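One protein chain omitted, others in place.
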Amino acid sequence: MTSRSPLPHLPLSRLTVALLAAGYLLAPWRLSDFWLSVLIYGGIAAIGAVGLNLLTGYTGQVSLGHAAFLGAGAYTAGYVGVDLGWPLPAWLVAAALAGGALGALVGPAALRLRGHYLGIITLGLVLLAQHIFQEWNALTGGATGRPTTLDASIAGVDFNELTVLGQPFTREQSWFWLVWALTGLAALAVANIVRTRPGRAMQAVRDREVAAEMLGVSVTRYKIGAFVVASALAAVAGALQAGFQQYVSPSEWSLLLSIQFLAMIIVGGLGSTTGAVLGALFVGALPHLIDELSAGVPWLAGEQDSLISVFALNQIVFGLLIVLFLTLEPHGLAALWVRLRTHIARTPRWHALTRRRTG
Amino acid sequence: MEQLLQLLVAGLALGARYALVTLGFVVIFRATGVINFAQGSLVLLGAYLTYQFAGPWQWPFLLAAITSVIACGACGPVIERLLLRRMVGRPAFAVIMVTLGLLIVIEQAVPTMWGQDPKNMGDPWGIDTVQAGAVTVAVRDLWTLGLTALAIAGVFGFFRYSRYGLAMRATALDQEAAQAQGISVRRVVALSWTIAGAAAALAGITVASGEAGVSPSISQIALAAFPAAILGGLDSPYGAIAGGLVIGVSQTLTAGYQPDHAAWLGDNFHVIMPYVVMIAILLVRPYGLFGTREVERA
Partner (left out) sequence: MTTDKAASTDTAASTDKTLTPDKAVTTDKTVTTDNAASKDKTVTGDKTQTGDKPGRLDVSALTLRFGGVTALNEVSFTVEPGELMAVIGPNGAGKTSLLNCLTGVYRPQTGSVRLGAVELAGRRGRAARAGVARTFQNHGLFTGLTVLDNLLLGRHRLTRTGIVSGALWWGRARGEERAEREHVAGIAEMFELADVLHEKVTALPYGVAKRVEFARAIAMEPKLLLLDEPVAGMGFEETVAMAGHLLDVRERFSCSVVLIDHDMRLVMDLADRVTVLDFGVVIAAGTPEQVRTDPKVIEAYLGEEE
């Protein structure tokens, strides 16, 4: 019985883990470089999304400032990886530390301000950060941006030119392995926090702050802690994005990016780490899906006489998704998935099918 | 000195536009506890509708402006009815996101309908300037100030003297008690959204009829109006006006002096000045200049 199980399990069955592992290993052989890069961006976004989900979904703190931390991570990585020329572990860790430190600086705002107020303050953070990114020429290259051709080698393995047993891999193939390994680690770390003492404390703060304090939960520690973890992960995501793109400019770290991250955790389902990953993939892949689908539609093709630009269509679909998910399916893809699964399990035909197979 | 006065006047005119948007935030927040991040999209809609009426359709400007104010006023309650009413009791974050989602949709839908390139609404106010001593004031700015003052006086008068105004104030104080008194909270909420929509449209018209013209970027005005609302205190209509003016003036002063005196802050620092002012004030007073303490706990 589950009630007897002494330890909390991750919400993934062994079968799922095996399938994921197989997908991880095999995908680079089966997919084109284009779709691999879509997945790489999805994986990078997922790292930021699981962090934001810890802050917003589990600790209940609104943040429109996520983009600022991504940017901070990207420029830290640029400085450490290009200007100093240090290898991958160094710029990743430096980005995480810088992001965490900034989070610790901003986090205390959450102690004094709630809900809408915190939302607007963090909105201000994005605008302030973007201004700094534009003006700090020495670090960021100003408004036009800077190259971030980071050294992507760790222990002698270079992910920019990966060669295993004499076989060379494309940059997309190698980065897929690199990014998704890190995504897996990030998701696992957050899932671990959530199922142990600190995660429970964060959820207690989210649900009832006073009651949490009465149990000895330090609201200060967990609110700021959640900010630190979330911004450290955002900075790692920013660093990876910089590394993969090899060039970053300030306009990337915009309010829209923050909103996209919030959309990921909403679409995925607030307070679900799996959901955050799914949401990141979905939101990341959406523009490309729209691109593919709209290629066949004449008035969408992006030509002069088209009714609507692909970019505008993207944004509108994206905005509608946020609105529709929130008003119609607040628990997101994660809930849809669970419902689909129970529905399938209850369908007699499927039942019979599985029984025949096992029997 | 002349420059200072000049900047102050320009700042007040700019602040008046912010005040209109901010007033919309406050009216909705008082009635429902929601900040409508989509307010900027109504500013945009108001401006483009006026352009459509006055430009291609050749209506008289005044008629065009009034019609689009009414149209945006009508949009408010529709948004509330279709989206926000479903969100009652949900966390602040979710509500913010719904209005943000709406903002994205409208911000893209408008240029899709009318195109990305700026439109010219003509010069409904004339391009004259008035000389007052050493200070030159654009007639357009005077119109903006006058119209804003009129609109704000109208809203305040409505709050104070009409039956619904009283109901709105009662609802802002205590929704349950108001309901017990036989006040229809739904109607009050709808009314708040109407006022907010109309005020946003008016703000849009005053921005768009100026030198900037009608362009998709005018919804940006709402970005500066957020700090104005926070500054004044989200639940205080007087604060909305004061916050708007403070932000407007501080922005023009920054634009006027910062490039010479604090160049290290970088170009376009005035754009983020509202947020700098807001953060500075919030560090001292977390519930704004005129807000009540309860708001902080909400």
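Just so it is clear, A and B label the chains in written order, and each chain counts residues from 1 on its own.
The definition used in the following text is that a residue touches a chain if its C-beta (ideal position, glycine included) is under 8 Å from a C-beta of that chain, and two chains touch if they have at least 3 such contacts.
Note that the coordinates shown come from a computational prediction; the quantities given were computed from them, not determined experimentally.
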{"item": "Chains in view that touch the one left out, judged over the entire complex", "value": "A"}
{"item": "Chain not shown: contacting residue from A:Ala189, A:Val317 or A:Leu336", "value": "A:Ala189"}
{"item": "Contact partner of the left-out chain, one of A:Gly48, A:Gly145 or A:Pro198", "value": "A:Pro198"}
{"item": "Absent-chain contact - pick from A:Asp33, A:Asp158 or A:Glu213", "value": "A:Glu213"}
{"item": "Footprint left on subunit A by the chain that the document does not show", "value": "2-3, 6-8, 189-190, 192-193, 196-201, 203-204, 206-208, 210-219, 225, 229, 271"}
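Keep in mind that, in the parts below, only the chains that are shown with their structure count from here on.
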{"item": "Subunit A residues touching subunit B - in the complex, by the definition given at the top", "value": "56, 60, 62, 64, 112-117, 119-121, 123-124, 127-128, 131-132, 134-135, 256, 259, 262-263, 266, 270, 307-309, 312, 315-316, 318-323, 326-327, 330"}
{"item": "Touch list for subunit B against partner subunit A, complex", "value": "29, 34-35, 83, 86-87, 90-94, 96-98, 100-105, 107-109, 111-112, 223, 226-227, 229-230, 234, 265-269, 271-272, 275-276, 278-279, 282, 286, 295-298"}
